[in-house]
Each structure stands twice: as C-alpha cells, then as structure tokens.
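Report on one structure; see the data block that follows.
The complex is shown incomplete by one protein chain, all other protein chains being positioned as in the whole.
== chain A ==
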Amino acid sequence: MQLNREALTRAYRQMKLIREFEERLHEEIQTGEIAGFTHLYCGQEAVAVGVCEHLTDRDKIVSTHRGHGHCLAKGCDVEGMMKEIWGSQEGLCNGKGGSMHIADIDKGMLGANGIVGAGAPIAVGAALSNKIDGPDAEGKLAVAIAFSGDGACNQGTTFEAMNLAVVTKAPAIFVFENNHYSEHTGVDYAVGTTRDIASRAEAFGMKVWRADGTDFFAVYDTFRDVLEYVRTPGNGPAAVEFDTERFFGHFEGDPQRYRGEGELDRLRAERDCIKIFRAKVSGAALLDEADLDSLDADALSAIENAVTASRAAARPQPENVLDNVYISY
C-alpha cells in the first residue's frame, strides 16, 4: 500500500461515485423514467478504478455492455453520462447511444459496447496505433485496454484479438473481470477452463497476472506491474484476471433466479470492494471514518445533481435522428 492520502481519496471518491451512480440508476429504472437496457457495474468498482487510476488520456480503453464504471473511472463526465442514460440531447452522445454506447474519445474512452466480446479487436487496433506512435520521452508506450468479462472470454473475437496482439507485439492489456456470471449462466458451466481465464491468455503466449478484484489495493498493485511490463517497448500484450462480484442482475429487471439462497446478502457483506477499502484504510489510519463519510456525501450529492440536471435537460428533436450518420454524404 504505497498510496498517499491524496491518491487514496481520489480512488475512494471514484469508487463511491460509480457505486452511487449505479445504485441510483437501479432505483430510477424502476420508476420507468429511463428507457432501454441497463447493465449495472455495482460490485466491480475496484477493478475499473484500480486499473484506470494508473492511466492517462493517451491510454485507451474499450469497455463492455456493463460500462458505466469504466467510463467514470476513465474520466467521463458524470452529468454527461447521466444525461445520456436519460436520453437527453445534452448527453455525452446526444442521446444516440444510451447506457451501452457511452464514449469519450478525448479521454481515451473508445466506447462501451453492446456486443459481448466485440471490444478486444478494437482495443488491439488502438494498441497498434500506440505502437506506431512509439514510446514517449521516458521510453514508455501508451497502452490500450480491453475490458472483458467471463462471458466475453468465450467469444472468438477475444481469441483472435489476443493472438493478433501477441503476433504484432501490440501494447494491449486484456483485463478479464470474472464476476462468475455470463448473463444468467455460471462460469463453472460456461468457461471450460473452470474459473481460470488467465490460463487461456497465457496459452496465447502472454504474460498473465491474477488478483482479487474486490480488493482495490490488490488490483492497483497488480496493475502497476502489468502496466510496467506492457509499457516497455518490445514486450507486447499482457492479460490480467480479476475475481470480482456482480451485485445486480445481468440487466435491470433480471429476476436473478440463478442466485443461491442468501448469496447477494453474503456478497454485500463479505465481498463488497467499498467496505473492504474502508476497512483497510481506516485500519491503517490512512483516512479516518469522517474523511470517508464526507467523501460518501460528496458522491451522493454529485449523483443527486446529475439526476436533477438530467430531468431538466433538453430532449432530442425528431430531426436529430438524421445527425451524425456520416461526416459528409
């Protein structure tokens, strides 16, 4: 644990912002105010934040259908995101994308993605671009990260992307978030190499790491090593598997009949990355409870403001359907 007070504060604020964003959406969706499909990242915050806290805007990420956490962690504007999910013209994508297609190219966020497994080839393309650009003044490459779940690890696109990255020595990082459920099916059934995705990546010729994705510090420290390796020219890609938990269903409205008795309560009690973070930092006297409570309040009010702004935000007009199909046509 080498983080200073400022870095710890930042990390906790980010995790908590994602948590409150998702918890609030869970409530708002039930009111019927939000349209479409929404997949919540709640429970996995330590992964997105533990990874993205190391990155700069030069580094690219490609996310998934469960992308809100990655977007916020990579620096997408919270109000712009909330407005997008509300379908507003003022949203980050002018209401054209919604929950599954949030992007912010300037921040290096190349898009959440509605197709499971589609992100990895795109990330390899971005990594090849970084390789062409070459190392910075300190001799380090920018990287591109494909976030994938245990569901996407079964898609051929992911395999193709891993092999292409190895063959071309692209500075790509495959971050596998194993939340034990691909939609409504368990990892023990769907992943032939039971509960071990990293070994697949290893078989493609990559250096791999594994860590507990509910422990921010395990994620953060592990990813520092992964980055150090991939930023070094000539090394090529790497993969890391984080064992994590999904607190809500596959999508909002999922009755989750596949969950075991008391499973969700147990996960919330024992595997909550935010509780684990709080216990570690207050136990080590790095941040006290009052500091953390005040950050909690900040997160809540940021979300409250974002929701209020989204309700009042301008709606798209019917003619906007024609905008931005092409640059010129």
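By our rule, contacts are C-beta pairs under 8 Å (C-beta built on N, C-alpha and C of every residue); 3 or more make two chains touch, one makes a residue touch a chain; residues count from 1.
By definition in this document, contacts and distances are computed from a predicted model.
Per the UniProt record, the chain missing from the shown structure is "Pyruvate dehydrogenase E1 component beta subunit", taken from the list "Potassium-transporting ATPase potassium-binding subunit", "Pyruvate dehydrogenase E1 component beta subunit", "Cytochrome c oxidase subunit 1" or "Sigma-70 family RNA polymerase sigma factor". Only one residue from A:Ile18, A:Val78 or A:Val124 touches the chain missing from this view: A:Val124. Residue A:Thr168 is the one among A:Thr168, A:Thr185, A:Thr232 or A:Gln256 that touches the chain missing from this view.
Taking the complete complex into account, A:His101 is the one of A:His101, A:Lys140 or A:Arg259 that touches the chain left out. Taking the complete complex into account, A:Glu160 is the one of A:Glu23, A:Asp57, A:Asp77 or A:Glu160 that touches the chain left out. For chain A, the residues touching the chain absent from view are 60, 62, 91-97, 101, 103-105, 110-111, 113-115, 118, 120-132, 144, 156-157, 160-161, 163-164, 167-168, 323-329.
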